[in-house]
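Note that one protein chain of the assembly has been removed; the remaining protein chains are unaltered in position.
All chains are identified by letter, namely A and B, in their written order; residue positions are counted from 1 within each chain.
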Amino acid sequence: MTSSATYHGDGHGDSDSEPEVTAAGQAMHALARRLWPINRSITGPGLRQTLHALSEGLPGLSMIEIPSGTHVLDWRVPPEWRVREAWLQGPDGSRVLDFAHSNLHLLGYSMGVDQSLSLAELQAHLHSLPEQPDAIPYVTSYYQKRWGFCLSHRLRQSLPEGQYRAFIDAEHVPGSLSLAELLIPGQSQEEIFLSTYCCHPSMANNELSGPCLLNQLGQWLLALPTRRYSYRLVFLPEMIGSIAYLSLRLKQLQQRVIAGFNLSCVGDERAYSFLPSRAGNTLADRVALHALAHTAPDFQRYHWRDRGSDESNYCAPGVDLPIASVMRSKYGTYPEYHTSLDDLERVVTAQGLAQSYRLYQRMLTALERNVRPRCLVLGEPQLGRRGLYPSLSQKGSTRDVRQLLDLLSYSDGKLDLIAIAQACACPIWELYPWLDRCRQEQLLACD
Amino acid sequence: MTSSATYHGDGHGDSDSEPEVTAAGQAMHALARRLWPINRSITGPGLRQTLHALSEGLPGLSMIEIPSGTHVLDWRVPPEWRVREAWLQGPDGSRVLDFAHSNLHLLGYSMGVDQSLSLAELQAHLHSLPEQPDAIPYVTSYYQKRWGFCLSHRLRQSLPEGQYRAFIDAEHVPGSLSLAELLIPGQSQEEIFLSTYCCHPSMANNELSGPCLLNQLGQWLLALPTRRYSYRLVFLPEMIGSIAYLSLRLKQLQQRVIAGFNLSCVGDERAYSFLPSRAGNTLADRVALHALAHTAPDFQRYHWRDRGSDESNYCAPGVDLPIASVMRSKYGTYPEYHTSLDDLERVVTAQGLAQSYRLYQRMLTALERNVRPRCLVLGEPQLGRRGLYPSLSQKGSTRDVRQLLDLLSYSDGKLDLIAIAQACACPIWELYPWLDRCRQEQLLACD
Partner (left out) sequence: MTSSATYHGDGHGDSDSEPEVTAAGQAMHALARRLWPINRSITGPGLRQTLHALSEGLPGLSMIEIPSGTHVLDWRVPPEWRVREAWLQGPDGSRVLDFAHSNLHLLGYSMGVDQSLSLAELQAHLHSLPEQPDAIPYVTSYYQKRWGFCLSHRLRQSLPEGQYRAFIDAEHVPGSLSLAELLIPGQSQEEIFLSTYCCHPSMANNELSGPCLLNQLGQWLLALPTRRYSYRLVFLPEMIGSIAYLSLRLKQLQQRVIAGFNLSCVGDERAYSFLPSRAGNTLADRVALHALAHTAPDFQRYHWRDRGSDESNYCAPGVDLPIASVMRSKYGTYPEYHTSLDDLERVVTAQGLAQSYRLYQRMLTALERNVRPRCLVLGEPQLGRRGLYPSLSQKGSTRDVRQLLDLLSYSDGKLDLIAIAQACACPIWELYPWLDRCRQEQLLACD
């Protein structure tokens, strides 16, 4: 195959160990380590601090604040949660656990308290996982007022009888819900929509991996010399954030978005996962399934029923955005999920992030290049005089030009390049050089 | 799951041993025993007597008589058959067999005869089954004049040489073909059509089970406080009866019937069977396949080619009614079929009838409840403030509300509830309480 054509940011190679990809993996992992200790929740200073940190690499990322109490679709924005300090003191006066050591120790959206109570009384406010005795579970109570601590079951079982002091200096105050948005313009007003969520405290795959990957993809997109489509990137708190964002942007999204992804659980090195849009056959589904089939054919395919994140809103009836999810180990399915074990050492790695970055580049590049080529000659073109066909015809001599012949044969002006690649049973990225060459040779037009 | 909603005649539970169902099974079996000895055929006093017996539980069931010789579609109504007496006398003067002991002994629609003849001459008029030597076969000759007796092969082989006297006091006279019809009105003029046939003499699964089940279902339908659809029940002789009925009602049926079933072979306890409509994808097919998959997933699925009853007429080209068949052991497939072995002891039981009753209730209820719900809010609704969602979010906490979330997510105003239940991978009856609750909460509308 000979081709002088190149494509900006094409990034199609066979290896995830390209220097650019490796460097991206390390940058994402470093960013995740930096964001790790921040106490994020669906509102509050930790979320805000995280969004600002993400904005450093993404000039133009703009903050949106939606006041507490605002009606957003069927929901209301909750009051802002602020925590200053939280610990549990044992009968002997020592601190049994401290929010300063792990923000998972505090029940998400916990009320403040300062109370002395017996171990028996305390139990109703403790959360642990008997089947994972070393893990601190991640538990929240956003919409009902509670206070509580989360801790390893091993620690819980070692607690002696006696009087404990529960101290939580936290409050729920009028404030706002924070989210951040970046629109990267392209030649078309049609948009690719990329959403991720930043409301989880110190956990890695679910969920520092999504924001870090989206940050890296944003930098890559900004650096491209040209873009066919516009890109809309949003960082928000899960569920209430996407509800709030839809209440602001619904019509615009419905008019412009041709495909999109909810980035979540993209940092470990285990199997890839795919969760379709509600419709199941949108452009997002098609490009994701194609890229996965040719990158990780053993990926795990989930049903719409297995959803559990912002796609529930983006694909809800009447919203109907074309949003799919391409993940590594899906939320809810891996043992470390929603516990302190979901960390940046054993679960999320630079390599895992780099591989996801690579896959998303492939998908976005495929969308950029997804034209509907139309053959400009009738019958099979004479490739020989264009130097594209072996001049000596013998057994097997045309093997190397099969892809070119198939591309030409399927270029009926109706099939898009993803469909053609499916018909050719090859990755779409193997067709780019052929397509470029055929356009040069006036064999194909892409209206 | 908490739901204050109830549905009249919903009848969705997990057990076939509910008292109402058990009682229905016993009532059906008792009715079958009462109808057993009557000599039914496609015309005549036995058919008429059967229809009158069935009308006792179904006030409003009206008799229709179509005179012999009437042209009905491609057919003509045959003369009426009346039998007074029939027996075969052996060489020693004793009765070898007597119609009074089993009406199967007489060839259906046999001519009258009083003739002395040798065993060799007699053989041409005898019918038996060498491979089922203890069974009296059911044989008819409606449209060609013959006389004959049916008997067990064992008895036939034991017949001694000598002179026999064949005596059949039967005649074919101008009369009429009888059928019975009941229209149970509902809120809509759209109809569910339920047809069964009453032309078989003393056999149980094929066919006393169908008329007895339809009788019971009719009583249940009449007792419902309201019905969304109208129900049309017909009891007729097979083949010529449905032809005659179509000749009377074709246009009306085509305008009104949205789904229907031919009730046949519904009384034994063996595997369930499904035979589709000719089109294969009508509402009747869809509701039957859904109910079967969630009631008896190992049911036997037949092809349209395997048909053999009135659906041949109801689904014929140009008639095209949406009629499917849900059976137990299908006609033609079980060993006792069309013999004296198809009885009310070993084949058809109260339990078998009760299970079929239960399944038909499920199907009819599913049709009654088959709305197209439409979600009234954009994005996923906030279920928590409606008490429908756990306020404490931890690993696995939303498992119990998956059905509710799925119902809401699929309620796009286009899918009907059967399709939604298929998408939710659950029985439609598990969605009724959720649907009722969502309507109360103004989350769903069902236009």
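Note that in this section a residue touches a chain if its C-beta (ideal position, glycine included) is under 8 Å from a C-beta of that chain, and two chains touch if they have at least 3 such contacts.
Computed from a predicted model, the values in this text were never measured in an experiment.
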Using the touch definition up top, pick the residue from B:L61, B:V83, B:I192 or B:M239 that touches the left-out chain.
B:M239
Please identify which residue in B:V83, B:V139 or B:L344 touches the non-displayed chain.
B:V139
Looking beyond the chains shown, say which of B:H338, B:R369 or B:R437 touches the absent one.
B:H338
Answer key for B:H105, B:H172 or B:R278 versus the chain not shown reads B:R278
Tell me which stretches of chain B touch the chain missing from the display.
73-75, 108, 127, 129, 137-144, 146, 239, 242-243, 246, 250, 278, 304-305, 307-308, 312-313, 315-319, 332, 337-339
Those residues of chain A that touch the unshown chain are 374-375, 377-382, 384-385, 391-396, 398, 402, 405-406, 409-413, 423-425
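Rule of thumb we're sticking to: only the chains that are shown with their structure count from here on.
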Cα centre of chain A to Cα centre of chain B, whole Å, reads 54
